[in-house]
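Left out: one protein chain. Kept in place: all the others.
Every chain is named by a letter (A, B and C) in the order it is written, and numbering of its residues begins at 1.
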Amino acid sequence: MANEQSVSFFEEKGKHTGILSWILTTDHKRIGLLYLFSILTLFLVGVTFAFLMRLELIAPGKTIVEPNTYNSLFTLHGVIMIFLFIIPGIPAAFGNFFLPIQIGARDVAFPRLNLMSWWLYMSGAALALYSLFSGAAPADTGWTFYAPYSIRTGTNVSLTVFAAFVLGFSSILTGVNFITTIHRMRAPGMGWFKMPLFQWSLYATAWIQIIATPVVGITLLLLIFERTFGIGVFDPSKGGDPILYQHLFWIYSHPAVYIMILPGMGVISEIIPVFARKTIFGYKFIAYSSLAIASVGSLVWGHHMFVSGQSYTADVIFSLLTFLVAIPSAIKVFNWVATLYKGSIELTTPMLFSLSFIFLFAIGGLTGLMQGALAINVHIHDTSFIVAHFHYVMFGGTGFAFFGALHYWFPKMFGRMYNEKAAKTGWALLFVGFNTLYFPLFVIGWMGMPRRYYDYLPQFHTGHLVSTIGSWIVIAGILVLLINLLRSLRKGAKAGANPWAAATLEWQIASPPPMENFHEIPEVTKDPYDFKGVVVR
Amino acid sequence: MIIDASSMPQTVNNVFIVILAISVALLALITFLMIYFVIKYHRKKNTKPKDIEGNLVLEIVWTVIPTLLVLGMFYYGWIGYKIMREVPEDAMEIDVVGRMWAWEFEYENGMKTDTLYVPQNKAIKLNLRSQDVLHSFFIPAFRVKHDVVPGLENGFLWFNPTDLGSYDVLCTEFCGQEHAYMKTKVVVIPQEEYDSWYGTPADTTATGQAQSDEDSAEAPADNIPEGLALLTNEGCIACHTLDGTPMVATSFKGLFGRKQIVISNGVERRITIDDEYFKKSIVEPGADIVKGYDNMMPVPDEPLSEDDMKAMIAYIKGL
Amino acid sequence: MTVTTEFAVEKHSDHTGAKIGMWLFLFTELLLFGGVFILYSVYRYKYAQDFHIAAFELNKVMGAVNTIILLTSSLTMALSIGALQRYNRKLANIFLVSTILLAVLFLVNKYFEWGAKIDHGIYPGSKLMESSFNYGENLFFGLYYSMTGLHGVHVIVGIVLLTVMLYIINKEPGSVYVIEPKRAREMEGSRIMLGKNASTNPQDIALIDDTVRRVEISVRHYNTEKTFDRSNIIKLENSGLYWHLVDIIWIFLFPLFYLIT
Partner (left out) sequence: MAHQEPEQHIVSYGTYVLVWLGLLVLTGLTVAVAGTDLGNFSVWMAILIAGIKSLLVLFIFMHIRYESQLFTVMILIVLFALVIFISLTFFDVSYR
């Protein structure tokens, strides 16, 4: 099947040359890499804001910036991390690259839309960054843009919101592409239950992108109308209802957290069987639980609003639904752990990231349950307990999955191996630093430290201090990981077609893959995690 | 580490501890299994993996048990919450007004303070109102919190303070520049002391607790000029300083006679600040916006009387 | 030297796939409006009486006429697709142009309607609305302007789309494949056969030598029933789907705003 002599997609000459051959490409692999590098760049921007925030919080009172600057920092940190890093993260970078290959297709269904989606992403990114420097001051509302403050403030909210709107559009196009591709372009023999689980997670994600994103789109648009024309729908001084804004916002933004985590879960479902060298435990349960998370996850948004003034009835219903959505996640976790049983486990870097994913996601998820419990939520809502929760699920969950995916697929994407030792050092620093950074936030959150606070009471000092020190360890870890990978791009040893002896289709073709992926569309007969006879190549 | 000072913490702590215990147990189980499997089935020791496709019984077990667990958690959380939303009949009501970036408390007898005074062991119901944007009223030591929503009339929370002392009140909904400083204290005093204070507002300094607390500004005392007291109570000085440094808004020092560029209905014009302009700024803050500032000044919840405004003007002119 | 270069021409022509993609996109449109419908239903529920009164300000006749215009345009759209499916391009053109004209007419009407309202001083932020309108009426018009405005934008997009389609279905079907100089050099020494059974006839065989800079192959389809460029039909169908969705949204907007007096 594989033709080792074939020209890789890096070398293939197309219509354009040089930089144009990248930014005008319709090849899903190139678009995937475009996304990967853009996303990593913006991640570094978001992370720099985080670093400054942590520095400010190292001690009570003013440390480095003014309150206004701090408020803009966490707003832009949130906007960048959510809309520019974590939502597109795994689907747009790794999904674009591997979705067609894993189902035996040559490209996605609509390659040109795919390119357009990247351009929209870049425009959104440019607008978000531009909003930092134009207008009166950068937006200072938090990434949630709650009305009516977001209507009243004179900062550059409209532009930032518009950036988020454009990014939503980009996300929708990716979703349209993925669903159509999975429906129409599976290779012969690639039945629904022969698909790798990563595909299932992307499929479920794409549906959320399609159903939920437009709702936030219109909400943000109305917010802009509100600011420019004063239509009044969210403005209490004109009869509007600010709580309704929150409903509309969370109708999208809660499902969005599953847009973030599902692809991460998909990645974990790929990595664990490969390094345990046995088939995944409970394939169908993992596959269906992705759909269950996507559908039940659309019904729980009200758990962000327990103390917002929504009705008591709604509180109770949303709390109940919130607890139900934990069950499919639990099913996944148990199946992953069961996959390890009687395996032949090798602790490579991707595997370390996957196992730590399970640990950190479990902490994040279980604290999510605490927040879902009404009595507890009242106390910890909008405290740093929440901040810790969502960093555990987003960074500890999706972030670790992202880095796991990066190390797992790096040889395939670039045809080079990286230094395993350096990668493991980076992982260890990240893991230790991560817990030092965020665990204290649970503690001070429970003690009553509110979030989005520029300054705090003395009793919270120790927690913040430890946390800030943690952020430095995290920096070290991230730098080690990224520098190692960057070095390996040029200096790494050549990687074979299948360095991990994995069974899914992407490992059956050359590394890096040829332009058209498959010279001949393969006929699929084996299960995705059937390792019999698969060897390192 | 965390203070418990009302009837609520008991309930909340219980729910918390139960869910925490279950969570820690599950986390420990999962982590233990992962580590155990990784060691036991490491490639070095176990080169021959055994393919297991799945096991229906196990799947059912680990679907049903978590379902029961989470339903239990939900129920427990709900029961605790129910208490928080059902106010006892005999609760004493106090109105809370939130505005950028100060709290104001209005008692049934018409008295106003910027520190909340409550009697010990008595159910207190706070009615929450906002003059401008969202705020959230949070007393960590009492485990209560509720958003203060403009336009929503029936926002409330209640508690029954059990321990004497003064506790932090914080704003937990982002509300702008000084959000982190929108805090005050709730002071719990014995019923008898409270009665005497409540009966004779001027006598506030008599309460021991209140005195010991450095932050607590009292109800207007005699030695404070009336104008200043008004500016403090209306919350003006949350945004306008008295010392000439502009903060969120222009400073009151040297206000009168200052030449200013304002934007009225989108048109810039130059004005000189006089008494008329001052009054208009309060009644209709959005009419003339000082250039370089945002239109975020709230309208007072009850219109200020002519006399009050005069007193303010007199005080500001004297700065 | 003999270098063989293959080139594969693959035209993506999965019509069902294209349709799925279009529908998915329509779903996002539906939910976009769905978001405002949520707002509408809540405020309508809260301020039923005010909405009732405010709706008197709207011109029912104007609304009904616009409804009829849009419904008719939907008909001509469907007919245009039907004609193209029968390979009758002329008829398809006539119906497509009528659709576009009706859409423009709709906008003209809308322009006068909005204009009249604005002349009366009814628009967000106006003196009249701030002084004498209560919350419910304010919200009614806030929603009215947002929703009909958004719908109007969709009509404009529809006009652009249909105009582009008009160009596409009238373009001579066919395509040109160009082999760039570099590739052409690689092909030096090979021969290109022109025509199906050309191998025997030397006139039909062209040798690519070093004087050849560029090879251009153009393929032309003729509009007979068999060779009609089917992908145009699916494109027109998809544009039609968009247009019908715009119509459906109006079908709901009309009674919800104009007829609740």
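Here is the rule we go by: contacts are C-beta pairs under 8 Å (C-beta built on N, C-alpha and C of every residue); 3 or more make two chains touch, one makes a residue touch a chain.
Here the structure is a predicted model, which is why all the values come from computation and not from measurement.
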Missing chain -> touching shown chains A, C
Among C:72, C:98 or C:126, exactly one should touch the missing chain; which is it?
C:72
Can you tell me which of A:269, A:310 or A:436 touches the chain that was removed from the display?
A:310
Of A:87, A:167 or A:215, the residue touching the omitted chain is A:215
Out of A:247, A:304, A:332 or A:424, only one touches the absent chain, namely A:247
Note that subunit A touches the absent chain at residues 105-106, 183-185, 187, 207, 211, 215, 243-244, 247, 251, 298-299, 301-302, 305, 309-314, 317-318, 521
Going by the touch rule given at the top, which residues of subunit C touch the chain that is not shown?
14-17, 19-20, 23-24, 27, 30-31, 34, 37-38, 41-42, 44-46, 60, 64, 67-68, 71-72, 74-75, 77-79, 82, 85-86, 233, 237, 240-241, 244-245, 247-248, 251-252, 254-256, 259-261
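Criterion: only the chains that are shown with their structure count from here on.
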Geometric centre distance via CA averages, subunit B-subunit A, whole Å:
33
Report the inter-centroid distance (CA atoms only) between subunit B and subunit C in whole Å.
51
Can you list the residues of subunit B that touch 2 or more other chains?
none
Where in subunit C do residues touch two or more of the other chains?
none
Quick check: in the complex, which residue numbers of subunit A touch subunit C?
13, 15, 106, 109-110, 113, 172, 175-177, 179-180, 183-185, 210-215, 217-219, 221-222, 225, 229-233, 238-241, 244, 247-248, 251
Residue ranges of subunit B in contact with subunit A within the complex
1-2, 11-12, 15-16, 19-20, 23, 26-27, 30-31, 33-34, 37-38, 41-43, 46-55, 58-59, 62-63, 66-67, 70-71, 73-74, 76-81, 84-85, 132-134, 136, 138, 140-141, 143-147, 149-152, 155, 168, 170-181, 293-296
Of all residues in subunit A, those that touch subunit B in their complex:
67-68, 71, 136, 140-142, 146, 148-149, 152-154, 236-237, 239-243, 276-279, 281-285, 307-309, 312, 315-316, 319-320, 323-324, 326-327, 330-331, 333-335, 337-338, 340-347, 355, 358-359, 362-363, 366-367, 369-370, 372-379, 381-383, 443, 446-448, 450-457, 531
